[in-house]
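One protein chain omitted, others in place.
Right after this comes chain A.
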C-alpha cells in the first residue's frame, strides 16, 4: 500500500515514453518522411487535388484545371478553383478529407501539413507530388515543369516557362534602363503596430523583382513597426494586400496608420493595394504582378 508515488510515476512515465519513442522512431523509419517528388503514372491523372494557391494556378494555366477536383482554401484563383471541393487550410489538412476525394495525384506546395497527416496519407500510398517553396523564379519554372510532366502537358509547360522567361528578361531590361529604385514598404497588417515585410519574405522578393527598394530590409521576416520607425524609414510607396487594406477601410483608412502621415508616401498619396495571391503567391502570374506593381510606381 505504501508505494512511493513520485518514484513509481516517474518510472512508469519514463517507461511509457521510452517505448513509445522507440515505436515512433521505427514508424518514421518505415514511412520515410521524405515526400515523393517524381512519380510515374501509367495514365494521365484525371482526379487531382491541389494544395497551395500557386500550385492550383499552375494547373489551370497548363489547361488541366478541369481535372482539379479538390483544393485548399488558399487556392482562390481562377474562379473555377473556388468551385472545387475544399480540403481546408493547407497547414491543417485532414487525411480522411483528402482521401474522400479519391485523388489520383495530390500536388502539394511546401508547407502543406501537418506532418502526421502527411505520413497517414503516405501510409495509404496516396500519390503525392511535393513542390518546393518558390524563392526564385527558377524554382517556379521547375515547379511548372514538374506539374507538366506528371499531367503529360510537357509542351504547354515548356511554352509557359518560355513565355515567363521572356517576360522576366523584358522586365529586367526595363529596370536596368530606368535606373530608379523607388523606396517601398510592404504593410501586411494594419491594426496595432503595423506588420511590415523585411528580408526573406515573399513581399521582399516581389518588391525587388519589380525594381524597388524594400525600406524594411534591415529586419528579417514580418515584424511590427513603431510609428517613429515608420517616419524614419520614410517610404515613397506603401504596398498592401486587398485583405489587409480592407480591414482598416481601404486606402483612406491606411492614412491613419501610426506615423504614416509624416512619410513621403502619405504626402503624395502613394498607396498601392493588390490582391494577396496575385502579388505574393509566386505562381504563373508573378511576372504580371511585378509588371503591374512597376506600372503603378511609374505612372505618377
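Throughout what follows, a contact is a pair of C-beta atoms (placed from the backbone, for glycine too) under 8 Å apart; a residue touches a chain by one contact, two chains touch by 3 or more; residues count from 1.
As a convention for this text, contacts and distances are computed from a predicted model.
Asks: One chain isn't displayed here; going by UniProt, is it "1-acyl-sn-glycerol-3-phosphate acyltransferase", "Iron ABC transporter permease", "Phosphatidate cytidylyltransferase" or "tRNA N6-adenosine threonylcarbamoyltransferase"?
Replies: Checked against "1-acyl-sn-glycerol-3-phosphate acyltransferase", "Iron ABC transporter permease", "Phosphatidate cytidylyltransferase" or "tRNA N6-adenosine threonylcarbamoyltransferase": the hidden chain maps to "Iron ABC transporter permease".
Asks: Can you tell me which of A:81, A:95 or A:257 touches the chain that was removed from the display?
Replies: Per the contact definition at the top, the residue touching the missing chain is A:95.
Asks: Of A:47, A:67 or A:86, which sits in contact with the chain we cannot see?
Replies: Per the contact definition at the top, the residue touching the missing chain is A:86.
Asks: Looking beyond the chains shown, say which of A:120, A:146, A:263 or A:286 touches the absent one.
Replies: The one listed residue touching the chain not shown is A:120.
Asks: Quickly run down the residues of chain A that touch the omitted chain.
Replies: 1, 5-6, 9, 12-13, 16-17, 19-21, 23-25, 27-28, 33, 70, 73, 85-89, 91-101, 111, 113-117, 119-120, 123-124, 200-201, 221-224
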